[in-house]
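The complex appears here without one of its protein chains, the remainder shown in place.
Going by the order they are written in, the chains are A and B; count residues from 1 in each one.
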Amino acid sequence: MRVWWRRYAALVRSAWLVDLQYPAAIAIWMVWNVTEPAIALGIWWSIAGSGTVQGYARDDFVRYFFAVTLINQLTLAWDAWYIDRWVREGELNFRLTRPISPVHEAVSDNIAYKLRTGGAALVLWIAVACFWPAARLAWDPGRWALAALAAVLAAGIRFFNGYATGLLAFWTTRVSALMELQFGISLFLSGRIAPLSFLPPAVVSVAGVLWFPYMLAFPVEILTGAVHTTADYWHGFAGQVAWLVAWWLLYVLVWHRGLKRYGAVGG
Amino acid sequence: MTPAVVAEHLDKVYRVKVRDPGLGGALRALVHPRYEEVRAVADVSFEVGRGEIVAFLGPNGAGKTTTLKMLAGLLYPTAGRASVAGFTPWTGGAAFKRRIALVLGNKQQLLWDLPPEETFQLNQAIYNIPLPLYRQRHDELVELLGLGPLLDKPVRQLSLGERMKCELTAALLHGPEILFLDEPTLGLDVIAQESIRGFLETYRGRFGATVLLTSHYMADVTALASRVLIINRGRLLYDGALHALVARLSPTKRIEVVLGDSVTRDRLAAFGEVQSFQFPNATLDVPREEATVASARLLAALPVLDLSIQDPPIEEVIRTAFEDAS
Partner (left out) sequence: MSEAPQRVAGLARVLRALLRLNAVEELQYRANFVASVIGTVFSMATALLTLGLFFRHTTRLGGWDYWEVVVLLGIFNALTGVIEAVLRPGIGGLASEVRSGKLDLVLTRPVDAQLFVSFRTLDIWRFSDVVFGLALAGYALVRVGRVPSLVDLVAFAVTFGAAVALVYAMWVALMCLAFWFVAVENISVLFDAFYEAGRYPVSAYPGALRFIFVYLLPIAWVTTVPAGALTGRFGPVTALVASGLALGALVLTRALWRAALRRYTSAGG
């Protein structure tokens, strides 16, 4: 066990140091991550006018999309594109000859990057909230702790979902298309374009049986105070754990099958 | 003494899509794709003893890298068995991987933006090398390869030769029994190549590791390997000691000249066997031992603008030397 602790410490440290070399590039990616919620906020701001849309006034939209920005930054999943490239360009080989699975490198990468950028996003939010009251959340550390837990679970779901999709690179060259497809769906079902309650009820029901809300909407709703009852909390966390396990199992399955295929057709 | 590496009748067959050139062919492939079977490795068997250095020699696409990948556990053979350090490579798991190291000549394993020291420390954690043992090996390798001044520079600032030295160090820190090197001297200048070869010989002598390397440079073989395996078109053509191979090889050297004035092919033929003649360029073969003498006579007798002495290309050597075998 201590071996793994030391391994992760070393992996996260390496990833952190590499990230230190790319401040401008990381900043640009953060700008990119802000634009989608910013544009959505602009449109809903215009639609809401001086009234409300389904219970959300302008200020509520501000809080919602700031939360989306933060949680999104903490749950981004980019590994599919790396795996795709590694398989195509033979950079998977040396990773496969190491005595640990490549997934640990990816997890460490995620931890380092998200500590850095999530922290930056949080600091920025606090800074903006200092002179824009609309961006302020009600003081509730208990809720914030639950939101943090939900964010970690959400990041896990999104990670294994992305990684498993990326591993399909063993079979197809269309991994980025698959990621784009899921990304497009999550625009609605994860609550990136609007709170889930804005969608037609039928769509919301469909979303409820899929993993999308648990990847983003649930932690966001905790932060903005849209989760009220204990039952809602239990339902949300249970869903998160269930989908985390499901996608982790899928990852394990695809990984073993994928290795067999890779060994057969090479890379 | 059980051999370190055993390969028995290894076979590897790929299915590859076939496309005709040009716009018409591209359109046809769009509608009706065709496949072809490529036998990358065909019935290759050999044994490597502990502490040996063997070189797999052959032209590009001969099957050397495929064989190496099978022995490293990255590929499953279509047929045949193998045993490396007592394990079947493709089912060996973490225990097997701790006993081997793979270094690829054209693929980077070091962390690009950080000093090589960072990669070394990372490997220490990944391979779970006990700290005192790590320090000992680390210092030994740094000394052997002269890495002192390089340790704190980011890898991207190092030259190709320096990077390869660091790659080797990173690969050897966990003390592997078997070292697989795929084209380790690819793209390096002569000094770096010699330096790598010298290191490998010293390392093997001191630590008794078994080294399997692939190359298409004859010089790698002559400098390093006690034994050479020639692979061409997936088949093992020759497996034996180096000096015996040299005797069988084409006993010629190739002289390439750029001629001045109007030198005819006949005039040139007086100095050796003319292989090609396209004025002003020409190549001719002369017996190996006479190469320098013949060049001197050439330079004295004919107007020569440029002259160089080469080994005949490895593809030709293999073709002419093993025409009977294949």
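Quick notes on this structure:
FYI, contacts are C-beta pairs under 8 Å (C-beta built on N, C-alpha and C of every residue); 3 or more make two chains touch, one makes a residue touch a chain.
The structure presented is a predicted model; accordingly, all values stated were derived computationally and were not measured.
Looking at A:A57, A:L137 or A:L187, the residue that reaches the missing chain in the full complex is A:L187. Along chain A, the points of touch with the absent chain fall at residues 22, 24-25, 28-29, 31-32, 34-36, 39, 42-47, 53-54, 173-174, 177, 180-181, 184, 187-188, 193-194, 198-200.
We take it that only the chains that are shown with their structure count from here on.
Distance between chain centres (mean CA atoms), chain A to chain B: 44 Å. Of all the residues in chain A, the ones that touch chain B in their complex are 3, 6-7, 9-11, 14, 17-18, 21-22, 90-91, 93-94, 96-100, 260, 262-267.
Against chain A, in their complex, chain B makes its touches with residues 14, 66, 69, 72-76, 90, 94-95, 97-98, 100-102, 104, 107, 109, 111, 113-114, 118-119, 121-122, 124-128, 154.
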